[in-house]
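Yeah, one chain of the complex is gone here, protein chain that is, but the others are all in their spots.
Going by the order they are written in, the chains are A and B; count residues from 1 in each one.
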Amino acid sequence: MTAIALSPRARKRLIARGLDALTWLVLVVMLAPVFWLVASSLQNDGQLARGSYDLLHPTFQAFKDMWKTIDFERYFVNSAIICTVAALLATAFASTAGYALARFRFRGARPFGLAVIGTQLIPGSMFLLPTFIGFLWLKQHVGVQLYDTRVGMIIVYTAFFTPVAIYFMRSFFQGIPRDLEEAAQVDGCTPFTAFVRIVLPNAAPGLMATFVYAFLFAWDELLFVASLTEHNAETLPLGIRLFIGNYSQYYGQLMAAGVVSTIPVVIAFFAAQRWLVRGITAGAVKG
Amino acid sequence: MSTPTLQPDVSAEVTQRRVPREPRRPRRRHRKSRLPYALIAPALVFMVFVHGLPAIGGFVLSLKKFNLFTFRQLFGAPWNGLENYRSILLDSDNPLHNGFWGAVSNTAVYTFWTVAGTLVLGMAIALLLHRKMRGQRIVRTLILVPWIVPSYVVAVLWSFMWQSDVGIVNKFLVDYTHLLGHRPVWLLGPNTMWAIVIPSIWRGIPLAVLIFLAGLAAQPQELHEAAAIDGAGPWRRFRHITLPLLRPLIAVQLLFGVIYAAYQFAIPTVMFGSNPGPDADLMMTFIVRQSFSNSLYGLGAAASTLLMLVMLVWVAVWYRAFRRDLEVT
Partner (left out) sequence: MRRKLATASWLVAAVLALVVAACGGSDNKSNTSTAAKSATNATALKKGTTVNFWIMPNGPQPQQDMEKTVAAFEQQTGVKVNVEVVGWDVQLDRIKNAAVSGQGPDVTQAGTTQVPFFAALGGFENLNDRISQIGGKGAYAPGVWQTTQLQGQDGTYAVPWFTEARAIYYRKDVLEKAGIDPATAFTDVNAFQQTLQTIKEKVPTIGGKPISPFGMPGKKAFDLVHHVMPFVWDNGGAELNDDASKSTINSTQAEQGVDFVAQLVKKGLFDKSMLERDGTQVENQFKGGRLAVWIGGPWVLSTIDRTDDKNWVAAARKNVGVAPMPAGPDGKAFTFVGGSNLMMFKSSQHKNEAWALMKYLSGDTVQKDYANLLSFFPARLKPQEEVGNSDDNHKAFYSAIKQGRTYAPIAQWGPIENAYKGRFGNILDSAAGQGKPFSEGEVKSELNAAAKEADALLQQGS
């Protein structure tokens, strides 16, 4: 059989379509467990336990009941506030520190860089109790209440997620050529202004990625929030565990809560995609 | 397309000056600027108070006899010197001694597969998503979803999926596609390692994709265009342009990916309870079980310190391999 002669443009188009299809396939495979999550949230507990799903007759009972079983709104609001503020602060601190490490040679740069890595080496099990004791000490001797407060958790999370973010931002900055800042400084900008006005906009994809990283890790953190809160500042990861008790378990509601926790965040990130696009566009124009 | 954020004049000037693949320029003499110190100050303050001091506190606790009987004394508990360390390393009667090496080997296996799987698949998918295609925004948002679902829910979901009799994985492998003849048991025995590796990779891919995508987006287009014009095919462009430019990001993810995987705690605990069994017991599940569930806090702090020392070896190895990528551009 003779090979079909394709024009280069047609060949390109075929490959492109093939890759498009592959992309959608990959997405489907990656989301398959999430489809299963949604399907599970639409079953009743008996069907879940037996594994015999009835996909044709979904029930929304779990979505209705989950609000009664736990105080979902309180956990959600706490999570939203704590994680957003902590992620913003972490991104801000990380971008300045990452820029310093990427562009400047200064004494203390190497120790600082290594110390940043060092913070990630400390197992949670090691500094969990001391942090709790530290909060107690602050209350007793300085009168500052951080235990079971949103501010306390924000401080802890900002500190947690800044170090890795610093390394991310530094890598992003390393990928941006110096020319732009130097041109701006030739024009009379101070280094800091050049950083803010020229470099940051170019690093928008990196900033966005860092914010998302910090936000999502904070969104999910369990070990510390379990020990450092009691009622007021409890977040979603704590709240959703209440569905599973020693004597009764509501897996359907847990799945439903998992779905409900995900949707607003997905919408927020979809809306925020604009920033990512802007950053890429800026890069294109620059070229 | 939205408005470009750069002022037009600057970009025009830059375009004229731009030459692909510039050699390193001689460094301009900087005045001893205080700017970098100001830039790192906020991060440093937080790190000292939340990481530094408590870590020292943790080390101090590891030198004390700190268990359920002395817990209420907190830092006033009696000193134990290096006894805790001796017990873990040498005393075969000590609960934290037995099972320690098993946990180490499990963690090594788990870390290797998780990090390798995450980075390789993450890179591949990022390359796919980097292309311009219809529905790009949707795809790029939805690929994050595995990461957004709370990890507790993910672990519970997978523990349902892995059930040997009614779980969907076995149903898929045996009942629907007949790929296997028998139903493997995932939640007991040697397969428990895969039962935690696979969800970990699945959950780690979105971050890797996100990072690599941002890195790919920042790569200068003209480099690729120039190489394409010179006749380089996609694979050569990838190997010689894309990959080297992504090296700093690969290095970062490798470093922290290994640390994060070695310290993994949530997924095995939620899937298996506090004792994942001899094949899936990782270092953190081992330490937390022995130190918190068994109230051997001082010993746990000592084991955590030892774990830290082990990871320092990894960092040293990484540093030698990727020292170049830490340099200032």
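Throughout what follows, contacts are C-beta pairs under 8 Å (C-beta built on N, C-alpha and C of every residue); 3 or more make two chains touch, one makes a residue touch a chain.
From a predicted model like this one, the values you see are computed outputs, not experimental measurements.
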Where the missing chain makes contact, among the chains that are shown: A, B
Hidden-chain contact residue, picked from the options A:P8, A:G46 or A:G143: A:G46
Residue of A:V85, A:L180 or A:V265 touching the missing chain in the full complex: A:V85
Residue of A:I154, A:I176, A:V212 or A:M255 in touch with the missing chain, whole complex considered: A:I154
Residue among B:V45, B:V120, B:I138 or B:L188 touching the omitted chain: B:L188
Touch residues of chain B, complete complex, unshown partner: 3, 5, 67-69, 71-72, 74, 93-95, 98, 162-165, 185, 187-190, 272-275, 277-279, 289, 292-296
Missing-chain contacts mapped onto chain A: 44-47, 49-50, 68-69, 78, 81-82, 84-85, 88, 132, 136, 139, 145, 147-151, 154, 226-227, 230-233, 238, 241-242, 244-249
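Following the convention adopted for this analysis, only the chains that are shown with their structure count from here on.
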Centre-to-centre distance between chain B and chain A (centres being mean Cα positions), rounded to whole Å: 13
Residues of chain A defined as touching chain B within the complex: 16, 19-20, 22-24, 26-27, 30-31, 33-34, 36-37, 40, 48, 50-52, 92-94, 96-97, 99-106, 108-109, 112-113, 115-127, 129-131, 133-134, 136, 155-156, 158-160, 162-164, 166-168, 170-180, 183-184, 187, 191-192, 198, 201-203, 205-206, 208-209, 212-213, 216, 219-220, 222-223, 236-237, 240-241, 244, 251, 254-255, 257-258, 261-262, 265-266, 269-270, 273-274, 276-287
Chain A partner contacts - residues on chain B that touch it in the complex: 1-2, 4-6, 10-11, 13-15, 17-18, 22, 25, 27, 30, 33, 35-40, 42-44, 46-47, 49-55, 57-59, 61-62, 74-75, 125, 128-129, 131, 133-134, 137-154, 156-158, 160-161, 163, 165-168, 171, 202, 205, 207, 210-211, 213-215, 217-222, 245, 248-249, 251-252, 255-256, 259-260, 263, 265-266, 284, 287-288, 291-292, 297, 300-301, 304-305, 307-308, 311-312, 315, 325-326, 328-329
